[in-house]
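What follows is part of the complex, with its chains left where they were.
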Amino acid sequence: MRENRVKTIWKKGGIVLAGSVNLDSPYLAELIAQVGFDSIIVDMQHAPLDYKGMLANLQAISTTPAIPIVRVPWNHPPLIMQVLDAGAYGVICPMVNSRADCQAFVDACYYAPKGMRSWGPIRGTLYGGPDYFEQANDTILPMIQIETIQAIERIDEILSVPGLGGIYFGPGDMSITLGLHPQKSYENPKLLNAVETAMKACRKHGVLAGIMTPNAEFAKQAIAWGAQLVTPGSDIGWIRAGSAKALADFRAFVPAS
Amino acid sequence: MRENRVKTIWKKGGIVLAGSVNLDSPYLAELIAQVGFDSIIVDMQHAPLDYKGMLANLQAISTTPAIPIVRVPWNHPPLIMQVLDAGAYGVICPMVNSRADCQAFVDACYYAPKGMRSWGPIRGTLYGGPDYFEQANDTILPMIQIETIQAIERIDEILSVPGLGGIYFGPGDMSITLGLHPQKSYENPKLLNAVETAMKACRKHGVLAGIMTPNAEFAKQAIAWGAQLVTPGSDIGWIRAGSAKALADFRAFVPAS
Amino acid sequence: MRENRVKTIWKKGGIVLAGSVNLDSPYLAELIAQVGFDSIIVDMQHAPLDYKGMLANLQAISTTPAIPIVRVPWNHPPLIMQVLDAGAYGVICPMVNSRADCQAFVDACYYAPKGMRSWGPIRGTLYGGPDYFEQANDTILPMIQIETIQAIERIDEILSVPGLGGIYFGPGDMSITLGLHPQKSYENPKLLNAVETAMKACRKHGVLAGIMTPNAEFAKQAIAWGAQLVTPGSDIGWIRAGSAKALADFRAFVPAS
């Protein structure tokens, strides 16, 4: 089975740079995957992207060595199993706030006896290889989002669920549950405390410490606390920033009519 | 019928800033249109975009005041009529190299007796209004691409076709027919000469002088020669540049594994 | 943030006319929205419409002032959050039969501390505006369907859930749980009693009294009991009635062969 380079980098002590793809344009996914990220996170939660678009994006990414991870919209077993069947090597589950939530998610990611995943990796074998059944339980990386104050409070019981692969800290929702603005609080000590707690807990429990990082300073801080997967940005963000800057640059010499 | 603000700006002597949308993601089109461009050019020629994607993009753009222009893949009457039926207010036809080419294109854009456009503006009336038939011939803006040396040589006979609305100079193809690289020749005098010739000919013939401008310096130069529609960039370009820069920024402090 | 005119009309004591769009044709959605309804209800429950079609329909509707409401197929948090992220200003949840059902639904519609909605309004900000986070909890209208006899029996405990915005009475399913035919019982006293009970309970609890109204007489009766949102029809209904009548009109002078 094809190696899960995200796990390899992490196990070696390295840091994974994961680009984020939210759009329903497999051409775009291929273009971004070619840029050279270690991994691409395909988002199905806050994105104009359904199952078919996710599958197309995974195919596009598979033309490159970038390891595909999919964020599902919810802790819902059929969708978790379907993204794995489609060839995802990692799954990110949002809003995991208890040990029971985490256990249910992990169960959906593994074949028995480790879990209850149903057999049928229609594209998993195309991407992973013919020994998929034998290797899948050792290759797939189940990740949860730690993104509420409740999850921080229960971080040890959650992270100690056997089989959990890592976390993907969500600063936006965490900010809201801390009473902060989801997009303007990246320097707020309350949020940074939560980041520090989560990153350190991952090290303690031996799971990958991943985090959505809105900018380089935030990423550096998280890495200092142990983060090993950070995100340099997303397609929506690049389009928004790029188009606004381009218009402004031209408006500097072309007055509005 | 809704005003064609591209024509209005041009007639007043202003300059139109047109963003370019190439992707098959109407969400993206809506996001870009909201940034504030005067017009959005939806590309069907060199883009992963077919008729259905074009239509969806036009709907997305219509949530904003940006005037929709569509570049068709070819001087092929049914497609020209279909983008107009879909609500495009301008059409750009590539590779127009002779007066006959131009005449055929213009004929497809107008209802008789001015042309031979077929009746059935299914979405034109939704976007334009119930008096579409009465006003369409005065509202629609047919534009051609001047992008070969042959077209430059015949610029006067081409631009004098009655009903032609403007040009959209294509520096990439023009460079190739001049024996230059399509993406590395923006400062080459041969190319700039062709730009100057085309921009001035537009002024002479009273048609809109539009041009694809790969950067601000190129745009300023074209404006100096009379350009009144320039393009601050495209979705593909913003994604490509944004993702590459984001990765490089993070690689500066995260070594490759 | 853009005003939720459905709430405004209701608060002023007016009555909202909501057209219903069930089909996966954004062109059709745009056409219907232009007719002049106060609101358009996009149905994802009993309709050939998935997430992508719903999103396209919301974009199409956003070219007009009609306020978009989406009926989700189930009381399933990720889908509720996704339609809100897509720009819906109201959400209708079917089959809410208990206070617990209602509470779970309402929680999915609001950001903390009012609920547990996850951050990421990718199109919500495009439709609503940049102050989406600050205003969303005051703008979004969560509505439930009262459509079983059990729900009628528990109407007070259900409607008193804080944050509930309104109901959308479903006469079809209500008829079935009353032992009646879902499409032939609009004049049955049992059904009308349930309507009356529900409409009056809404007034008592200060929530919007909405109802699916199969015809004008039914709507008038519901309004007499307090309804403030009624539905003049749906795309499927108009097609079915219109095509059958057209064929019959022509068959009157063209015999079948």
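Observations on the structure shown:
Which chain is which? They are A, B and C, in the order written, and residues in each are numbered from 1.
Note that a residue touches a chain if its C-beta (ideal position, glycine included) is under 8 Å from a C-beta of that chain, and two chains touch if they have at least 3 such contacts.
Everything numeric in this text was worked out from a predicted model, so none of it was measured.
Copy number for the full complex in this structure file, with 3 chains shown: 6.
One rule holds in what follows: only the chains that are shown with their structure count from here on.
At the interface between chain A and chain C, two copies of one sequence, fewer than half of the residue numbers in use appear on both sides, so the contact is built from largely different positions. The chain with its C-alpha centre at the largest distance from the centre of chain C is B.
Our note on geometry: chain A versus chain B, Cα centroid distance of 38 Å, whole angstroms.
Chain A and chain C have Cα centroids separated by 34 Å. In chain A, the residues that reach two or more other chains under the touch definition are 24, 48, 236.
For chain C in complex with chain A, the residues that touch the partner chain are 50-52, 55, 76-79, 81-82, 85-86, 111-113, 116, 118-123, 133. Looking at the complex, you find that chain A touches chain B at residues 5, 8-9, 12, 14-17, 19, 23-25, 27-28, 31-32, 35-38, 48, 216, 219-220, 223, 230, 232-233, 235-244, 246-247, 249-255, 257. Chain C meets chain B in the complex at residues 26-27, 30-31, 34, 55-56, 59-60, 62-63, 122-123, 126-127.
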